[in-house]
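With one protein chain held back, the other chains of the complex are shown just where they sit.
For subunit A:
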Amino acid sequence: MSLAAEAFVSQIAAAEPWPENAALFQPLKEDQILLSDSASSLAVQTFLRMCGLPVLVSCRANAEYMSPSGKVPFIHVGNQVVSELGPIVQFTKAKGHSLSDGLDDVQRAEMKAYMELVNNMLQTAELYIQWCDDYTATEISRPRYSSPYSWPLNHILAYQKQWEVRRKMNAIGWSGKSLEQVYEDVSQCCQALSQRLGTQPYFFNKQPTELDALVFGHLFTILTTQLTNDELAEKVKSYTNLLSFCHRIEQTYFKEHDRESQSGSSRHSKGSLP
């Protein structure tokens, strides 16, 4: 969206309050969604819960194609469609709900920097593990991604997505990395987050911000998703304050969600934290 269109949209957004029938769209939870998409979706859901805004999660097989930017999740509010956490945060801010108003300029700079760290390291690592590691791609990613479609479309779409992700990894210089190096990067990222969090309840003291939502989304998904091996989850588990951070947010914001999901927990996700 160009800048003028964005300003226009946020003006319109400011005019109406948050409706009751806001919906969040993501790929099918049981069979289709992958680690990276699930992490982004959970981050957005957590953010909206932290703001106290109701949203209905709706699963569609073609969510990726419905999204205006090609990325999931996206929310449908009123007559607007916004995708990805960054634009959604701006959109809710235009509607008058913001978590980071109390921060001064330096803290805001730090928050944005840490959010970029999570996007740059954790999300890229998730994409790498899913699509550039041949074993995971063959066993998990390609079958899951193409499960709603019949032959030969499933093969074509799966390979197309894999090719796109590998091109992107090539462009940013991650294609030369080995799996061990990627795990090492994840570990360093978690170490940085752990050191920043320290003993505080949230990253910016008492109040949760979008950074907390983003970190929770990624870490919780990594901890509760079964991959070919558990090495990624082990890297995260070695930082106890991050584990307790995830527990705390899960208890505070997802108590009802847990009760619903335990009755129908999926094969892919292990449900709640161990």
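Everything that follows uses one rule, which is that a contact is a pair of C-beta atoms (placed from the backbone, for glycine too) under 8 Å apart; a residue touches a chain by one contact, two chains touch by 3 or more; residues count from 1.
Rule of thumb we're sticking to: contacts and distances are computed from a predicted model.
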From "Septin", "Guanine nucleotide-binding protein subunit beta-5", "Metaxin" or "Potassium voltage-gated channel subfamily B member 1-like", the hidden chain's UniProt protein name: "Metaxin"
Contact with the hidden chain (one of A:116, A:139 or A:234): A:116
Contact partner of the left-out chain, one of A:189, A:214, A:232 or A:249: A:189
For subunit A, the residues touching the chain missing from this view: 2-3, 68-71, 105-106, 108-110, 112-114, 116-117, 119-121, 167-168, 171-173, 188-189, 191-193, 195-196, 198
